[in-house]
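Please find one structure pasted underneath; my questions will follow.
What you see is the complex with one protein chain gone and the rest in place.
For chain A:
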Amino acid sequence: MRAIPAFGHRLCRSLLLQPKTSHLRCTPCRRGSQRTLSTPYYDPQDFTRDRTTTIHRSLYEHPEDYTDEAEYPAIEPIKKTPAWVRFTREKQGRELARKPLQEKMMYFRFAPRDKNVHEAQEKWEHRRRFWKPFEIRGYPDIYHLTPMYQYLTKTAIVSDELPADYYAYLGDAELTAILDKIREPVRAAILAESEFFAHNTEAVSSDADMVVQAQSVIDATTRAIDLAVARSDYPHLHELQRDLETKCAAFWKRSGFRDEEQHEFTLDRDGMEMKLQYVEDGHVFRLFRHEQPLPPVVPRISSLVNPSILPAPVEDSALATQPTATEPESTVIDVPLENFCPSTRGFEDKQYLPHWIPGFWFGDPCEFSTLSLTVPRNFAAVADRLGEEAAFENLAASAIIGGFGRVVAQAMYLGFTILNELTYPIVTQSIFTNGRDWVFSTYQGNTIALWKQDSDNPLRNLAWITKPMALFEHVEDGQVVGLNDEVLKHIVRQYLKAPSAAHGLNLRPYIGEPAPITSYWKEEGRSRVPFYHRQERADGKPRQPYKPEI
């Protein structure tokens, strides 16, 4: 027979019911069947307080509670409105401004809402499933990308030639003298790698051959220019850092995309901005860096010209037909409104931690890249799939995204973030080549705060990108046919462009004095002797001496 427990199902014999949490509540509203374990709370002064006299709170009784000038708290906009997004982002930017780089990066990685980074980091494992920026590759096999990349980076293409004034520092005579010296080494480099081109001038048989050929031509050209010019004329050549095979990565947010309600994970839900992660790996062959930035091509304010912000044109036809002097041609240049979702073009959202890689480690003094030389390894594959013309057009697209990505990544290391806007334009030059055809570009980054609506941010980035130019036609009988001097001139001009910052310009306004180095053990709470070395136990009593048992 099974033994029945005497009061196993009850906590207390005197209680007929199993006690619940509701029994512990000292609420005045108890049911009749409920029994409480504790006395309900009564206010002891409830009956004894004298309510016949009033409590005075006037200026005369308490003058210390009043001021002449009233101070009101800041008026915050209504939540989830564009004004509120702007307000909070500016506040976050102010908080971020003086933080070190690592904390800035952590801030973007782990939910800005969380004050405590470590707590947020714990949540990350859960959140990363819902944090999916679009992966933007430098040279993808997607047709007609230029307008879309222009919109993603808010870049206006100024012209299909390099800015003449910017490269006017080199006189014709000097340029010709340099060309005479470098022509032979370049020709020799082409011939040395001409095995492929000698056999087949039209088709591209192997990607690897083409890449190696392009790389050796690049190296030979830069080496020849180094040897051709006097170092005293171009002292910055001494100071350049030369990188091999660098990466580039940048994260930013872009506003104004269509079909917002359809994007769950790729949008920032606060401001409805698209999260974008640019990743470039294995294509950038050479990167040259310097301590000083390149001078701006045009002043930053000139890119302010935005037709949508300018006053509406006059309706009167008689006035409209008259040409006015205050209407330059440059006002026509604007960013195309290609705000379709990147997924419609074949881009994928991926679980990326937002990261920024400018191509060098933090702490390197040379933080401004002057020139990058890129050999896209998949050029032949893209040309095979989309045709050569589209492949060349994609080179222009990758010049845009590469230039902007490098500017954002550099700016991050210089102390700017997407919430702390650039204070001066950052210029980079880039060259894209498959060995025979070359595309040159000069990119001026004016703004990285693309999370703002276009109506709020009149600044735009500017790009000068050339059409593809052939360095030579083909190789025949051990001779290079049709060596193009124009291409060599462009290389020399971009390579020898001297970086120089304007006098008195603060290059890192958001990076303050470094914190004084203190000893680890001098910090708060570190100097305590660990418990196992202390003379006393945690309860304050002396430790028991060790006694041998025998």
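Throughout what follows, contacts are C-beta pairs under 8 Å (C-beta built on N, C-alpha and C of every residue); 3 or more make two chains touch, one makes a residue touch a chain; residues count from 1.
Simple rule for what comes next: contacts and distances are computed from a predicted model.
Note on the omitted subunit: UniProt lists it as "Large ribosomal subunit protein uL23m", one of the names in "Synaptobrevin homolog YKT6", "Mss4-like protein", "V-type proton ATPase subunit e1" or "Large ribosomal subunit protein uL23m".
When the whole complex is considered, the residue among A:A390, A:L483 or A:I511 that touches the unshown chain is A:A390. Touching the chain that is not shown, out of A:Q121, A:Q241 or A:S343: A:S343 (per the contact rule at the top).
Considering the full assembly, A:R258 is the residue among A:K80, A:R128, A:R231 or A:R258 that touches the omitted chain.
From the options A:K79, A:H144, A:R269 or A:R528, the residue with contact to the chain not on display is A:H144.
Contact between chain A and the absent chain runs through residues 142-144, 258-259, 262, 338, 340-341, 343-346, 385-387, 390.
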